[in-house]
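The other protein chains are all here in position, but one chain of the complex has been omitted.
Per-chain numbering from 1; labels A and B assigned in written order.
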Amino acid sequence: MYNSEDFRPLTPEERASSEIQRPSKTYWADVWSRLKADKLAMLGLFIITVIILFAVFAPVFSRYEYDEMDFNFSNDPPSFTHWFGCDMFGRDLFIRVMYGARISLAVGFIASFISLFIGVIYGGISGFIGGRCDNIMMRIVDVIYSVPAMIYVILLMVVVGPGLKSIFITLGISYWAPMARMVRAEVMRLKNEEFVIAAMITGASPSRILFRHIIPNSMGAVLVTLTFSVPGAIFTEAFLSFVGLGVSAPMASWGVLSSDATEALAIYPWQLFFPAAAISITILAFNFVGDGLRDALDPKLGK
Amino acid sequence: MIKVINMNNDEILRVENLHTSFFTSAGEVKALNGVSFSLKRGEVLGIAGESGSGKSTAMLSIMGLTGEAGRVSADKLEFMGKTLDAENIKSMRGKDIAMIFQDPMTSLNPVLSVGYQLKEALKRHHWEGSIRDRVIDIMAKVGIVPAEERMKQYPHQFSGGQRQRLMIAMSVICSPVLLIADEPTTALDVTVQAQILKLLREIREYSGMSMILITHDLGVIAGEADRVIIMYGGEIMEEGTVQEIFKNPKHPYTLGLMKSLPKPDSKRERLIPIEGQPPDLLNPPEGCPFVKRCQNAMKICLHKKPEVSVLSDTHKYSCWLEVKNNA
Partner (left out) sequence: MKIKTYILKRTVSSIITLFIVITITFFMMRAIPGGPFTDAKAIPNFVIEKMNERYGLNDPLYIQYGRYLLNILCFDLGPSYRYEGMTVNELIADSFPVSFIVGGLALLISLVIGIPLGVISALRRGKWQDKTSMIFATLGVTVPSFVLASAFVYIFAWHLGWVTVGFWDGISTAILPAVTLALYPAAFISRLVRSEMLEVLGQDYIRTAYAKGLGRSSVIYIHALKNALIPVITYLGPLTAGILTGSFVIEKVYGVPGLGTFFVTSINNRDYTMIMGVTVFYSAILVSFNMITDICLSFIDPRIKLR
């Protein structure tokens, strides 16, 4: 029934071939491969890249300037010469939306990075030191939380005065509290992990442990918060523009453009459509990337 | 201690050729590949194997708790003469077959009082008599007193050991015929482990229920079980009475498990781990699942499932070595 060949011991080669070789990947490579599998996240990344490219290069190649007025084209509808139409001063809306992208994206990224910087340091120190210091620092965050952030931003804007720089600063120093809370929670969680204890035993200094060992390990959560805070800042800037605290003319963010357009909405609805669509698509793209990133970092929650 | 075993031939559970798969984004995970066993009234069956061997999946399949992603099929799946299809198991769960889980810290609902959670099964299965009295009675039986007060409390107000006692109370509250205990002591301190095992033993002696005890701790099995099943890679490797398995282990995997177990009488001897990883059930091996880690692996083991060798009425194992030795 069986021949002796069946019962000969396995050769080392046969033994090796029966092992399934699974390439071992680093943590971030693993995250990236999961993110790549997420179509929506990839679409979001693609959209963001396209918008950034447009924001950087479209003004360079355009026939028009963002502040170039021509009253012959006042409130013209979209056409082949003016893709998005013109505003009441006859300024080309396409180029204004592209310039708006520069401003809105700059606000989104710079404000987010400022709040990230403050939040990571504040939350990191608070969580790492713990005890009384943590208590006081978190009490301060609680106070900040008890005022609606938007009111805080508006107050600061009133004090600092409108303008692009004030927006960077104001948003940067207003929105760090959630980041600080999140980083603190991460630090508290990681602080008792073995690799941190190991670093302590080797005699690493507290600041080295915090910034070399703990913070890098909480980068995943920070990155997710960041992808959601960029569109948040873009949103807030649009909101500020709408209540009259945005960047000053003739510069225009997407918020200013939409805000201006609402005045004549009944007659020239397309003037609102293009900047509003730009805001929505950008925020949608960031949301896709953020959702994808969160799932990629925490695969048990994913599909 | 002399165990009181009611060894009549009254079979309550029969499982034949059980297959369970989970459908995930990565593909079909074949968690069980043809598992068969049976259980008698009053009997304690121990199922041992490392994590991922399919022991928990087998139990969840019987309970119909594999979730939406799970697909269960079997030639026969009978409990007390009834086929355990989706309909039948629904009315039997919690009443005739009960189950307790590994981690008592997460197995109780944190926002419902323990009294409510205990009552639930009684209400669901239309308990005749006072529900409240029964809850107080069972809580006292598992040693949670004063029951009247403690039933108003919430899970976070109990220790790990107490929560496992509550889980046991919850599972036996409707006097089931069979209790499936899925690693009931793994998450607990050693001293608490002994108490929980003792409690389970008392309940068995008192009620005569059968028990399937899943564990990776062979010591627990030796102390508690009548019969043992050794599982690996979603299949049964060896099966026998406790005497047969511990005195005369046959399968290379069972032998490996025994060697990795510390023995009190041989202090100097080194524990020998079983090298390698369990098989990837996304691509289950064609032949014996243990082939990669087996010292005696042969060519046939790679491609063909081993035949079952019967050593006695109770002792069986699946390995080509037995076939080779007889050839």
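Quick note on the criterion: a contact is a pair of C-beta atoms (placed from the backbone, for glycine too) under 8 Å apart; a residue touches a chain by one contact, two chains touch by 3 or more.
This structure is a prediction, so every number in the text was calculated from the model and none was measured.
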For the chain that is not shown, enumerate the shown chains it touches in the whole assembly.
A, B
Out of B:63, B:237 or B:321, the sole contact with the unshown chain comes from B:63
Which is it among B:22, B:101 or B:158 that touches the chain not included here?
B:101
Going by the touch rule given at the top, which residues of subunit A touch the chain that is not shown?
142-143, 145-151, 154-156, 158-159, 231, 235, 238-239, 242-245, 255, 258-259, 261-262, 265-266, 269, 272, 276, 279-281, 283-284, 287, 301, 303
In the full complex, subunit B touches the hidden chain through residues 63, 65, 90-95, 98-99, 101, 103, 106-113, 120-121, 124-125, 154, 156, 167, 170-171
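Keep in mind that, in the parts below, only the chains that are shown with their structure count from here on.
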How big is the gap, in whole Å, between where the Cα atoms of subunit A centre and where those of subunit B centre?
48
Report the residues of subunit A in contact with subunit B in the complex, numbered from low to high.
1-2, 5-10, 14-15, 18-20, 22, 302-303
What residues of subunit B sit close enough to touch subunit A in their complex?
25, 280, 283, 285, 291-292, 296-302, 320, 323-324, 327
